[in-house]
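The complex is shown incomplete by one protein chain, all other protein chains being positioned as in the whole.
What follows is chain A.
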């Protein structure tokens, strides 16, 4: 029997708009759980441009993606949101009592009165390297992450990439592997210098192989790879491999959202412009993931959408309550919720 987490609201996505939704919902006493595929809050602001300045956040002439995330986290702290990182929402369905059941790929179940999809460009997923026919080997002998190291014991492991993931797994899997070959298209790395030095030291002692080049082909059958072709500066090299781990960064994919039965418009979720509710009452979509006539994909549009969504969500979550519109500047009850002394 799996544990069910009961909450008022599940927010899918912890980017800037999902975070600000916690604030607006919190003012209406709605508790939120947020689920995100990344390992930290911020969404694209954290993953794509933490250091890049943003110039169109009202009252912030210039703020970085990381800075905006940090301040939003500070702003929503009084509402004690609960975060569930490194997971993807796989299924969403309506329960007989009118609430929704949200399931993640970590086998968690949430029951919520309201679901807010603030999933931006979709979920960040590992980029599939451009190797012909690689799909046939995925999850059998080609993996984009290491979930269980035992899967790699006594294998000839080929690791592709030049960042920390590639270097870390090269070093970590080396002791249990039959052999490890690291492939990168150039001799410079984006990884911690210490890991790079360790890798080169192992290479010098002949304990692992490092090839400069790009993987262009795979051989094998029934999902099991046998070897890989590496196109290097001196032509093609064939390397034996029974496990392949490519680390080519992340890309955004709509993912399972497409299967939730919501009306879509070119891979975006159609909403009304009064409440930003989807075709399913009680499920809202805000930020870059939604579409309505005139939609602009701006963080500030998402903030506006969050405010109107929260007003409508309150009526659904507490139909008996009278929803009163109040200002944080003057309402003592809102200020109490915010911890203003």
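One rule holds for everything that comes next: a contact is a pair of C-beta atoms (placed from the backbone, for glycine too) under 8 Å apart; a residue touches a chain by one contact, two chains touch by 3 or more; residues count from 1.
The rule is short, and it goes like this: contacts and distances are computed from a predicted model.
**Student:** Select, from "(2Fe-2S)-binding protein", "Imidazole glycerol phosphate synthase subunit HisF", "ABC transporter domain-containing protein" or "Transcriptional regulator", the UniProt-recorded name of the complex's unshown chain.
**Tutor:** "(2Fe-2S)-binding protein"
**Student:** Among A:125, A:214 or A:227, choose the residue that contacts the chain missing from this document, as touch is defined above.
**Tutor:** A:214
**Student:** Of the residues A:99, A:113, A:184 or A:314, which one touches the chain left out of the display?
**Tutor:** A:184
**Student:** Which residue among A:71, A:94 or A:127 touches the omitted chain?
**Tutor:** A:127
**Student:** In the whole complex, not just what's shown, which of A:107, A:197, A:224 or A:251 touches the removed chain?
**Tutor:** A:251
**Student:** List the chain A residues touching the unshown chain?
**Tutor:** For chain A, the residues touching the absent chain are 44, 48-49, 52, 121, 127, 130, 161-163, 184-186, 188, 190, 214, 248-249, 251-252.
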